[in-house]
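With one protein chain removed, the remaining protein chains of the complex are shown where they sit.
Up next is chain A:
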Amino acid sequence: MKFKLAALLAMILPLILVLTGGTSLAKTKPAVTTQSSGPLVLWVDAPRVSAVKAFEKAYPNIKVKMNIINDNIGNDALEGKFQLFNEAGSGWPDAIFTVTNSDISWMTSTKIHYAANLTNLVPKKILNGYAPAANAACHIDGKVMCLRNDDAADVLWYNAKLFKEWGYKVPKTWPQYEALGLKIAKQHPGYYVGLIGDDYTFDRYFWGSGCPANSLVGPNTVKIDLQSPNCTRMVNLLDTLLKAKVLSTAGLFSTASNAVGKKLVMTPGATWYGEFEFNGPWKVPAGEISASSPLVWPGFPYTGDEGGGMWVMSSHISGTLRQDALKFIEFVATNPKNQVNLVPTFPAYGPDEQGWLQKNVVDSHYFVDPQQIVKAFKQAVKMVWTGHPYTEFDPDGIWDTTVVPALEQGKNLKQVWPTYQRELVDYAQLYGYSVKQ
């Protein structure tokens, strides 16, 4: 017995010693390796493969190594990979596309420190091509840390055919939207005016209302005040419509939304709803759908924004490799060969807007009154409220885990609101933010 114990100790003690040494070594920050040559390593999701192909065609001399990543909205596995690259001191892609906009918060954090500062690397002419609100998500502490791919500002989508049949006027403000919603509930039960069961719901309804769910008020300090009138006015509005049974608790991307989509009379929604929802899984026939300018609160002329991915360049590269990576993100984010000819979403880069609208809205033959849609899109991108930043804790994701289950259980927003506030505070603190309530 004594022998066994001694053997066990003899085995474990050196292990502990080795590991303690190993750990303290691992804790010293890995030397920042800057790679200056080699093939350009690009990480993109499946819909962005065509952009990489177009780049390869335009720059045949630059050797590209492409990795296709799973970048579903809210996929948190990506950050884990970067934690490991930092531990190892190598492995980062030279440029990456992310569809989850809040990723930019950890990519630029002192902990991960992946994104390169583009302020002085990308020509001023290109940076000035973006409307201020269009690239606002990429402006962090006064520096440009990424280039926005597409602008996903919210407009009001509506079924023009039903509106004409039923003799309705398109609402311009949230109170008008509420009044029309109640009218539809009475006159045409079974139809809907919106969906509130997905992780874009907060962005769709509360962003443009100016609701402080994660407002940055100082370094690493956020204000979370869901009792602000900017939030409660929308809570009351949605609860009224929920009670009238004209709001669906289905999520935008769920199979359950397919049936709801066909019964949507109107909904606030991002610029990509036309192609990716109505003409996509919802299968609404051509000649019915149109869009008009964003809904606003009286005296508060702002709208929200749902996604619109970002192109980010690595801070771990230099020399030729960095020049190549710069050429790449400039090409994919701004060149009409990609943004007008290939990209199915509304470009964030201003000079590409008109060409894209002509090709995808005016010439598409799917929409009703395309000129009105063109006007609405152009207007909406300038109206996105810039007071809603992307933080490491995500009000959208927490909406999914907190609010959606409560709605499914038959509660209303007012009932779940204190829980949502508490969870936002808990998660903010988990990620190291100081919280002002």
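Here, contacts are C-beta pairs under 8 Å (C-beta built on N, C-alpha and C of every residue); 3 or more make two chains touch, one makes a residue touch a chain; residues count from 1.
The definition used in the following text is that contacts and distances are computed from a predicted model.
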item	value
UniProt protein name of the chain not shown, from "Molybdopterin-dependent oxidoreductase", "Sugar ABC transporter permease", "Succinate dehydrogenase/fumarate reductase iron-sulfur subunit" or "Cation:proton antiporter"	"Sugar ABC transporter permease"
Contact with the hidden chain (one of A:A116, A:L357 or A:V404)	A:V404
Given A:N67, A:Q83, A:T119 or A:T386, the one touching the chain that is not displayed	A:Q83
Residue among A:V99, A:C231 or A:A250 touching the omitted chain	A:A250
Positions on chain A contacted by the hidden chain, ascending	11-12, 15-16, 19-20, 23-24, 27-28, 72, 74-77, 79-80, 83, 106, 111-112, 197-199, 249-251, 253-256, 258, 397, 400-401, 404-409, 426, 430-432
